[in-house]
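To start, the structure itself, in structure tokens.
Entry: chain A
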Amino acid sequence: MRTLRLIPKFKAHIWGWIDTMSSIKIENLFAAYDKADVLMDVSLEVFSGKITCLLGSNGAGKSTLIRSILGLTPPRSGRILVDNKDITNIATHKVVAEGIACIPEGRKMFPKLTVTENLRLGAFQVSNEALIRERLDKVFTSFPRLAERRDQLAGTMSGGEQAMVSIGRGLMGGPRILLIDEPSLGLSPLYVKENFKIIEGIRNSGITVFLVEQNVRQTLAIADYGYVLSGGHVVAQGTADELKENEDVYAAYFG
Partner candidate 1 sequence: MQNKTNSDVRWMGMPALAVGLIVIVAIALFGWQFLLAESELAVLGMVALAAMAGVTLGKTGLQASMSAAMRGHARSMNIAILLALVSVIFLLGQEHFPLLMLTTTLLYMTVAFGLNVQFGLTGMVNFAGASFFGVGAYTAAVLTNHGAVPPLLILVAGGVLSALIGCLLIVPVVRTAGHYSAVVTIAFSVMFKTFLEVNDVLGGPQGLMVGPMKTFGWDFNSSPVFLGLEMSFYVNYALLGAGLAALAFMFVQRLERSWIGLTLDSVRLDETASACFGLNVVRAKVLAFTFGNVLVGVAGALYGMMISFIAPNSFSFSDSLLMVAIVLLGGMGSLWGTALAAVIVVILPEKLQIIQEYRFLLFSVVVILVLLFRPEGLIPRKVRSYFPNWRPE
Partner candidate 2 sequence: MDIGLFGQYLANGVMLGTMYALVAVGFTLFFGVLDVIKFSHGDVLMLGSFTGFTVYIGLLSLGIENPWVMIAAILIVSIVTTAMLGAVIARYLVLPLKSAPPLNILLITLMLGTAIREAVRLFYPDGSNPKAFPALLPTASVDLGGFSLRADSVILVAAGVAVIIGLNLVINRTRLGLAIRAVAQDEETAKIMGINYTMIVLVTFAIGSGAAAFAGIMNGLYYNEVNFGMGLLLGLIGFCAAIIGGLGNIYGAILGGFLFAALQTIGAVALPFASAYKDVFAFGVVIALMAWKPTGLIAERSSDRV
Partner candidate 3 sequence: MAYAGNRRTIISAALAASLSLSFASAAMAKDTVKVGFIGPLTGGVSSIGLGGRNSAELAVALRNQNPDSKYEYELEVLDDECKPNVGVQVATKLAASRDVVGAVTHYCSSVAMGAVDIYHKFNLPVIVWGAVLPDITYGNDYTEVHRINGTMINQNDAAAEFMTDQGYKTWAIIHDTTDYGKGHNTYFSKYLTEDGGEIIGTFGVTSDQQDFTAELTKIKQLNPEVVYFGGLTPLAVRIRQQMDKLGIEAQFQGASGLKSEAYFKGLSGDLAEGTVTFLEGAPAEKLPGGEYFMAEYEKADFGEAFEAYGPFSFSAMNLLMDAVEEVGPDRKDVTAYLADVQDHESITGAVTFDANGQNTVALITEYVAQDGEWVVWADSEYADGTRTLTGK
């Protein structure tokens, strides 16, 4: 499997737009889940102010990687650095305190809480009430539908609306880095398109995005750089354009 590394290892300095260091740096990560190895020697970087994507089919270990970053599945070995600070094996709420937010796979609403309460939870570590209100207003301005339903229980909303809540919730904490796990999962094509536009907008507002996806074409359309994960290994990486050109590789992985 390792032999399939078609693209040479990434050299940051040759890229004009990389003038900053990477936001998240993962070094030689091994992670296991119920005694089965899921990630094997994964090293990658998430670049500041860009959309870095991680592509892979079901079971490639993408979600485990996200869980490792968040401290939900502690890695067996390896290091995770955020702005050169080691966050390996620290509790999830401390990871969040480093300015990392996540839009989890399947949106993960709190179904019995209202839209507003869900959004407020996104800003749980923000203690400034004025700031919370300001951000709430921003979310409601961006998603007028949510403003109409601010007191509705999140569990009673449609998938698309829940996706809005989930995105809004991810932004409420004012993160520097946003991890997005499979935003297109279970949504209608129209919403998916909409979602990717929003993610692009998030990047443009200066937030670093780490996007985990199966949907190769649409992801590469907005991403700046990408990795391909298969069987727990990083098997390919490169700029979005480079990856697009090697479609035969993806055929091998995503069939």
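If you want to know what made the cut, all candidates are chains of the complex that A comes from, given by their letters.
The rule is short, and it goes like this: a contact is a pair of C-beta atoms (placed from the backbone, for glycine too) under 8 Å apart; a residue touches a chain by one contact, two chains touch by 3 or more; residues count from 1.
None of these values were measured; they are calculated from a predicted model.
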Among 1, 2 or 3, touch partner of chain A in the complex: 2
Complex contact set, residues of chain A against candidate 2: 70, 72, 91-93, 96-97, 101-102, 104, 108, 110-113, 117, 120-122, 124-125, 155, 169, 173
